[in-house]
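First the structure, then my questions, so here it is.
The other protein chains are all here in position, but one chain of the complex has been omitted.
Moving on, here comes subunit A:
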Amino acid sequence: MTQSVVVQVGQCGNQVGCRFWDLALREHAAVNKKGIYDEALSSFFRNVDTRSGDNGPDIYKGKICSLKARALLIDMEEGVVNEILQGPLRDVFDSKQLITDVSGSGNNWAVGHKIYGCQYRENIVEKLRKTAEHCDCLQCFFIIHSMGGGTGSGLGTFVLNLLEEEFPEVYRFVTSVYPSGEDDVVTSPYNSVLAMKELNEHADCVLPIENESLFEIVNKIHQMINSGKLGSTVKQNSLVTSSAGSARTLEKPFDAMNNIVANLLLNLTSSARFEGSLNMDLNEISMNLVPFPRLHYLVSSLTPLYTLADVNVPSRRLDQMFSDAFSRDHQLIQADPKHSLYLACALLVRGNMQVSDLRRNIERLKPSLHFVSWNQEGWKTGLCSVPPVGHSHSLLALANNTCVKPTFIELKDRFMKLYKKKAHLHHYLQIDGMEQSCFSEAISSLSDLIEEYNELDAAKGGPRIDPSRLKIAV
């Protein structure tokens, strides 16, 4: 079994990360009734003998003593991390796995990347090494951050770079929260585009998330519940947005939205942690969903968002789950994959679903989806037997689809609006190590990416000409 390490950077990264650890504990508690430290737990948690203090040795088998998250918490302001350390999850984090500062990055990518990056480089490398040493077989780093600010965006991508240098064989999955159009951080387009260049070059897979989508999902759930349209009541603990049953008592404003992202990460790793009839490991996700190195942006959707209290789930409902996964409403970014071109698609099912259910739904949905000509059957599937807490089944769809293009084009437009007027540029250029070329290279990287998607889209809908096969002398 392999281990993964979560690196949460900045305010957003740490808040989402916090929800992730909370839900992960809940999930394992629901499955692991005997309190034995098993391989599934070891993928995200260490088992430490804390009887003699926090520096106790790791215990690899037997009863759970004290679980410590395999995580690195980084923030250039103390507020968020301090809150975590005073909250109910304080014992889950090893105090040596934190890197904080006081003044923050002022929503400036350059401050995060160049100044703090330089300052904290050694410290970060040392802590990463320590975490890696505790792992038997480290497979993947999960980075959680936002793109629009200064720390998550700048320092987060600096860490990404570092991970590639120091641990080139370990996969780098990045969960990036992209700013919306009405983002109140004026310089978010600069920060995002500068960060994009790093994601293009150093990430194995990126899961872009947009707050707008999360917000709409949360609203939709609340509406459905409040309107009384649902016949039976919603099953306890089944709301994907809810922290109910967790250690927290008060829900904070972004909690509901962050819970969705946390669920995404849990589902993504479920088949690597738990058994099933067709396993889907993280290295398989990157292998199957990334046909060309730079096209590694995956649109994700999660269903169901809540479960009705019905114990018997008719196959009609299972099928509805699949239809929902492909609808606009369930995507975690503002995109419509159904009307764009699929390069590849992965479906990870959790719970008691069999291969025939999966196949039936793929057959049903295939005709309405457009797949690129060289990958007409481009489906990667996984069946994990263990459902998430509160649900009998769940489905995670990951699509490599050209529908991300509009998101990137909009980002580029917003960037250009500011850049043309040279607005706020001096805040960046005055930082040591920042030059005009950083900006031009970044926008060029983004443009190239958009162009790669354009080329694929251009071929869509054209006549399908299969290349002629090799001729063999008879």
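In this section, a residue touches a chain if its C-beta (ideal position, glycine included) is under 8 Å from a C-beta of that chain, and two chains touch if they have at least 3 such contacts; residues count from 1.
The rule is short, and it goes like this: contacts and distances are computed from a predicted model.
Engineer: Given that one chain of this complex has been left out, which of "ADP-ribosyl cyclase/cyclic ADP-ribose hydrolase", "Tubulin delta chain", "Large ribosomal subunit protein mL40" or "U6 snRNA-associated Sm-like protein LSm2" is its protein name according to UniProt?
Structural biologist: So, among "ADP-ribosyl cyclase/cyclic ADP-ribose hydrolase", "Tubulin delta chain", "Large ribosomal subunit protein mL40" or "U6 snRNA-associated Sm-like protein LSm2", the name matching the hidden chain's UniProt entry is "Tubulin delta chain".
Engineer: Quick one: say which of A:50, A:100, A:180 or A:286 touches the chain that got left out.
Structural biologist: A:286
Engineer: Considering the whole complex, which of A:39, A:216 or A:410 touches the chain not shown?
Structural biologist: Spelled out, the listed residue whose C-beta touches the missing chain is A:39.
Engineer: For the chain left off this view, which of A:34, A:426 or A:469 is in contact with it?
Structural biologist: Here the residue in touch with the unshown chain is A:469.
Engineer: Which positions on subunit A touch the chain that was left off?
Structural biologist: Touch with the absent chain occurs at residues 1-2, 39, 136-137, 139, 275, 277-279, 281, 283-284, 286-293, 315, 343-344, 354-357, 359, 362-363, 366, 373-381, 383, 466-467, 469-472, 474.
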